[in-house]
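One chain of protein is taken out of this complex; the other chains stay put.
For clarity, chains are labelled A, B and C in written order, and residue numbers in each chain start from 1.
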Amino acid sequence: MQLQQMYQEIILDHYKNPHRRGLREPFDAESFQVNPTCGDEVTLRVKVSGDTVEDVSYEGQGCSISQASTSVLTDLVVGGSVDKALSTMDAFIELMQGRGQVEPDEDVLEDGIAFAGVAKYPARVKCALLGWMAFKDAVAKSGGSTEGAS
Amino acid sequence: MQLQQMYQEIILDHYKNPHRRGLREPFDAESFQVNPTCGDEVTLRVKVSGDTVEDVSYEGQGCSISQASTSVLTDLVVGGSVDKALSTMDAFIELMQGRGQVEPDEDVLEDGIAFAGVAKYPARVKCALLGWMAFKDAVAKSGGSTEGAS
Amino acid sequence: MTDGLDVAALRADFPILGRTVRDGKRLVYLDSGATSQRPRQVLDAEREFLEQHNAAVHRGAHQLAEEADEAYEGARSRLAEFVGVDAGELVFTKNATEGINLVAYALGNAATAGPEAHRFVVGEGDEIVVTEMEHHANLVPWQELCKRTGAKLRWFGVTDDGRLDLSNLDDLVTERTKVVAITQQSNVVGTVNPVARIAARGREVGALSIADSCQSVPHSKVDLRSLGVDFAVFSGHKMLGPSGVGVLYGRRELLETMPPFLTGGSMIESVFMDHTTFAAPPQRFEAGSPMSSQAVGLGAAVDYLSVVGMDRVAEHEHSLTEAALRGLAEIPGVRVIGPTEAVDRGGAVSFVIDGIHPHDAGQVLDDEGIAVRVGHHCAWPLHRRFGVPATVRASFYLYNDLDDVASLLDGIRTAQKFFRVG
Partner (left out) sequence: MTDGLDVAALRADFPILGRTVRDGKRLVYLDSGATSQRPRQVLDAEREFLEQHNAAVHRGAHQLAEEADEAYEGARSRLAEFVGVDAGELVFTKNATEGINLVAYALGNAATAGPEAHRFVVGEGDEIVVTEMEHHANLVPWQELCKRTGAKLRWFGVTDDGRLDLSNLDDLVTERTKVVAITQQSNVVGTVNPVARIAARGREVGALSIADSCQSVPHSKVDLRSLGVDFAVFSGHKMLGPSGVGVLYGRRELLETMPPFLTGGSMIESVFMDHTTFAAPPQRFEAGSPMSSQAVGLGAAVDYLSVVGMDRVAEHEHSLTEAALRGLAEIPGVRVIGPTEAVDRGGAVSFVIDGIHPHDAGQVLDDEGIAVRVGHHCAWPLHRRFGVPATVRASFYLYNDLDDVASLLDGIRTAQKFFRVG
């Protein structure tokens, strides 16, 4: 069964106990993203102070992959610099679009490496990226740069 | 060569020396027909007196088949009753749509039987019927009935 | 099988059903509602056309062109017979979606067409009536037509058990109604709608009716004439035929005066730089080089289905649907959306599983070799109506059997185990 590779315990944990879930005030920008194929949705807010991602809050409905990856996202970016968040995002996108050929760097992606198995299922890659697309969009709206983000 | 079967001498004669060609006054109704595939055109007028087709005049451009069949048409219908013209038309249409399986009746179709070979070439059937479609339309416009004409 | 369909023999005609997926699992294809598979006979017919008779249709006079014309028009005739109408009333489109757009745009074009098109004009004060269970293909084109013309969109609701709520039929379909557009069979919940009754009401008030027959024509005997609709659409790829070809039926009298939609070659009568006149239907609605080999393939699909017999296809799917509904009812935590009894109901069965998102359920099924569809199945409003973001849909066709149903039920239990729910 290849399923275990995809649904790592880490993913199921984040799915059942999502971190930082809920929409919070104050925030600088909000993004709503939808996966038109399956109807999964996320609304995500960012609060940036100076160069620091101070908070990411979100609400949405979707599969374990989209929900867990958004939860992991908040762990990875909150408290760090916007630049670091965007380069983490690039690394995550690269992993997801790598069709299982990209070796993830745990130092950069932490729990995010659990999604390596998802990269083998093209139809699920969009799920894993849904929250990240919202983050990218929200950061851009908040005035943070997303240059260089593919 | 199957060509001789299609291009009977009668057809080539009518093509080179068309009968009753030219547009004449007076007339009761006029019809313009075009074959959209090849651009062949005919403008045809009918003059009906009482129950008699008094004149059919026409102008047009087109291949030997369309020109000759219009010339033959005038021979077949001018001077006879409208009813007889329409039943002759039905016989000609039946011949042309018969894919070479219909035995033409020379008593009814006279020179028209020369078109039997054309019926084997579906793309040319429309050519042979161009003038007849104009005749049918013009008769209908002139108030003559085309009921029963297929 | 009791219904006498020799599924094993049929399956042998479908090469793809012999393949395995996900490390050697038998393919259990339960996604025919999205697209069907093609039998060898259809593939062969298309190939034979391309290797022997291919030429531009309706444009040539050489022998290949004659043969290509004949194959293309022959397919039209067989399709017409299959759905009980005249060949001249069928227009080949690229899919059902184009067919619906064709009608919607032709109506929009009526305002600037000649007086013969007057009855098609749509404007402010007019209403277009759809249902809450439409596929996006039979909803969005009408929303857009309303946006362009100022007409108003109204719709039938759906009852808790997935039927159309027709209690307000006479209030919804009125003298203001220009078009009533209804699916004949839901692609999500399987409901078979009383299209004839709604079309009759439309006729009473002078509204045009259009049936989305995408999910009915492939699965049962449909006689469009006796259905009494003005227009209907369906797609080749859902009925064993090629992708890239669909069919629009329109009553002759309507096609004769309706303005064209796509314009270009083959649909004209005469062309000048400053104006153009148009050919008679169906050519008027078939601009450009047509999907010739695809029409031929669709003709072969119709032959195939006719040999099997549409009544037997329907009966067979009915027994599979019954078995599936029965089996699903027995699994705790599984809820079928839509009619739970196989009455006036086709073989699309959509459901949700407590505690498992449809996408995740689909993944487990896929891992077991079972191909189902997950998501909103292009019927998002219907999902909203039932308060679910998505469902899992199994859909059956003549090549499925009770083993496939059993696999589905087993797969659901496996998913529940995997996600530790139920």
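As a working rule, contacts are C-beta pairs under 8 Å (C-beta built on N, C-alpha and C of every residue); 3 or more make two chains touch, one makes a residue touch a chain.
Just so it is clear, the structure is predicted and the values come from calculations on it, not from any experiment.
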{"item": "Among C:Gln143, C:Thr174 or C:Thr257, the residue in touch with the chain that has been omitted", "value": "C:Gln143"}
{"item": "Omitted-chain contact residue, chosen from A:Gly79, A:Gly100 or A:Pro122", "value": "A:Pro122"}
{"item": "Candidate in contact with the missing chain, chosen from C:Phe82, C:Tyr105 or C:Phe120", "value": "C:Tyr105"}
{"item": "Residue numbers in subunit A that touch the chain omitted from display", "value": "34, 36-38, 121-124"}
{"item": "Sites on subunit B contacted by the missing partner chain, in the whole complex", "value": "1-3, 6-7, 12, 37-41, 61-65, 121, 124, 127"}
{"item": "Residues belonging to subunit C that touch the chain removed from view", "value": "15-16, 19, 21-22, 27, 29, 31, 34-35, 37-38, 43, 47, 50-56, 59-65, 94-98, 100-101, 105, 109, 112, 132, 135-141, 143-144, 147-148, 153, 155, 235, 237, 242-246, 260, 262-266, 268, 270-276, 287-294, 359, 362-363, 365-366, 370-375, 378, 380-381, 384"}
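Throughout what follows, only the chains that are shown with their structure count from here on.
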{"item": "Chain pair, B-C or A-C, that carries the greater number of C-beta contacts", "value": "A-C"}
{"item": "Most widely separated chain from subunit A, with each centre as the mean of CA atoms", "value": "B"}
{"item": "Centroid spacing, where centroids are CA-atom means, of subunit A and subunit B in whole angstrom", "value": "76"}
{"item": "Centre distance in Å when subunit A and subunit C are each reduced to the mean of their C-alpha atoms", "value": "37"}
{"item": "Per-residue overlap in subunit C, given as positions that touch at least 2 other chains", "value": "none"}
{"item": "Residue numbers of subunit A (touch at least two other chains)", "value": "none"}
